[in-house]
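A single protein chain has been omitted from the complex, and every remaining protein chain is retained in its original position.
Per-chain numbering from 1; labels A and B assigned in written order.
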Amino acid sequence: MKLQAALDALPYLLSAAGTTLWISLAGIALGQVLGACVLLARTARSPALRRAGAVYVSFFRGVPLLVQLLLIYYFLPYIGIDVPPLVAAIGALGLASGAYVSEIFRGSLAAIPRGQAEAAQALGFSSATVWRRILLPQMLRISTPALVNELILLLKASSLISVVGVTELTRTSHSFAAATYRPFEIYITAALIYLAMNLALAALGAVLERRLAAAG
Amino acid sequence: MDVSLFLHYGPSLASGLGVTLLCWAAGAALGVVLGFAIALLRRLPVPPLRWLLRALIEIVRGTPFLVQLYLLYDGGPAIGLRLADIPTGILALGIYGSAYFAEIFRAGFDSVPQGQIEAALSLGLSRGAILWRIRVPTMLVAIVPALTNMLIILSKEVVVLSVIAVPELMYQVQSMAAETFAAFETILALALLYWLMVELVARLGRAAERRATAFLRAA
Partner (left out) sequence: MILPPAASRRTVLAAGLAGAGIAIAGIRPARADTLAEVKARGELVCATEMEFAPFDFLVNNEYTGVDRDLIDEVGKDLGVKVKYLDLPWTSVLPGLEARKFDFVIAPVTITIERMKRYSFTVPIAEATVALMKRADDKSITKPEDLAGKTAGGQKGTAQVAQLAEFSKTLPKPITIKEYVDNNQSYADLAAGRLDASVNSLPNLGYVVSKRPEQFALVLPPFGKPSYYSWVGRLGKEDQSLTDAISASLVKMQEDGRLATIQKKWFGQSFALPKTVPTPSL
C-alpha cells in the first residue's frame, strides 16, 4: 500500500465526486417526477395510456443504461437532435430511474387495502383528495426503503455517464489508477467517497421513514 | 450494418449469454436467501446484532460493486480465499444483492398491518405459521415489483464480472468489438440480448405478482 498515491489523487477525486453528486441528484429528481407520471399512466382508465406506461418501463428497465446513454448521445444526432453531454447524462439517468421508481410506487399502491380508497370515495372525497390525503402518504411510507435503494443505485450507476464525456468520480479514479499503476489505493479511496455520499442518502431516507411512520 | 458479424459471433454471444444467466441466477438466489436471513435477524431484539447488520448493509450498499469484486478477487487470496473467476463472481453478486434484498424485505415486513398479526395471535397461530402464512404472503404484494427491479439491476451488474475475465456476455461483446471495431453492431447486440433477458424476468415477476395478489381479488 502506498498512501501517497491516494493522497495525491484525493483533491481531484473529491472535485469529481461533486460532479457525480449534482448530476445524480438532478437525475433522481427527474426520475421521481417521471416515475409518478408513469404510475398515473399505468393506473389510468385509457388502455392506450396503460400500454404506453408498460412499454416505457419495459424499455428503460430492460436496456442497459450504458446503451441508453449511447443512444441518446450518439444516435439522436442522426435525426437532427444534438444533445449536449450534461443533458444526455441527466436525461438518461432520469429516464431509467423513472422506470424503476414507477414500479416501486406501483408495488406500494397495491399494498394499501383497496377498501380505504373506496370508503373515502363513499364518504364523498374527490379522487384528488383521496390520492393526496390517503394513498400518497401511505405509499411513500411503504416505498421509502426501496426508493432509498434506488437512489443509491442511481448514484453509483452515474459512473456510466463518462461515456458521453462527463468526467465523474469513477472515471477520474480510473485515470489515476492507470497513470500510477496503483489501482488498489485509488479504488478504495473512491469507494470511501461513494460510501460517504450514500450514507448521507440513507440517513436522509431513515429520517423520512421515521417522519412518515409517525404521521401514519 | 454487417449481419454476417452476428452469424460469426453467434456461438460466442450465446455462450456469453449462458454464463451471464448462470451467474445471475446463482448470484440472485444467494442474494435473496442472504437478504431474507438478514431481514429476519434484524427483527431479533439484540441491539449489537442489529447495529452490525445495519453497518454491513450500508457498507455493501454504499460502495461500487466493482470495488467489492476487486477486494474479493485481489484481496481474497490474502485471507486464504482463492476462488476461480466464476465462483468469485457469484459470491460477489450474492453479497452485493443481499444488502438491497434485506432492505426490501424489511420494508415488506413493515407493510404488514399490525392488526393482522394481532388477529392471528388471538387465533392461536404459532410464530412460524404467522411468518410463513401471514407475514410473507402479505408482504409479497408490496415487494414483488421492488424485488423484480432489484433482480433486473443485478443482471446488469453481471457485466462488471468481465473485468476478472468471467466469460459472460459483456466479455464476449467486448472481444467482438475489439476484433472487428464494429461499434454499432456490438452495442445493438448487447441491447437486444439484455432487453430479451430482462423482459423475460419482468414477465415472470408479473406472473408472481398476480399469484401473490390473487387472494386480494378473491376477497
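Definition applied: a residue touches a chain if its C-beta (ideal position, glycine included) is under 8 Å from a C-beta of that chain, and two chains touch if they have at least 3 such contacts.
The model shown is predicted, which means the values in this text are computed figures rather than measured ones.
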* Structure fact -> Listed by label, the shown chains touching the absent chain are A, B
* Structure fact -> Touch with the missing chain holds, among B:14, B:163 or B:204, for B:163
* Structure fact -> Missing-chain contact among B:41, B:56, B:117 or B:188 belongs to B:188
* **Given A:21, A:70, A:90 or A:169, the one touching the chain that is not displayed** => A:70
* Structure fact -> Touching the unshown chain, chain B contributes residues 1-2, 74, 77, 162-165, 170-171, 174-184, 187-188, 192
* chain A residues touching the omitted chain (full complex) -> 8, 12, 55, 59, 66, 70-71, 73-75, 77-80, 162-165, 167, 171-172, 174-181, 183-184
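Basically, only the chains that are shown with their structure count from here on.
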* In the complex formed with chain A, which residues of chain B make contact? -> 58-59, 61-67, 70, 74, 100, 103-104, 106-107, 110-111, 113, 141-146, 148-150, 152-153, 156, 159, 187, 190-191, 194-195, 198-199, 202, 209, 213, 216
* Residue ranges of chain A touching chain B (in the complex, touch as defined) -> 57-59, 61-67, 70, 100, 103-104, 106-108, 110-111, 113-114, 142-146, 148-150, 152-153, 156, 159, 170, 183-184, 187-188, 190-192, 194-195, 197-199, 202
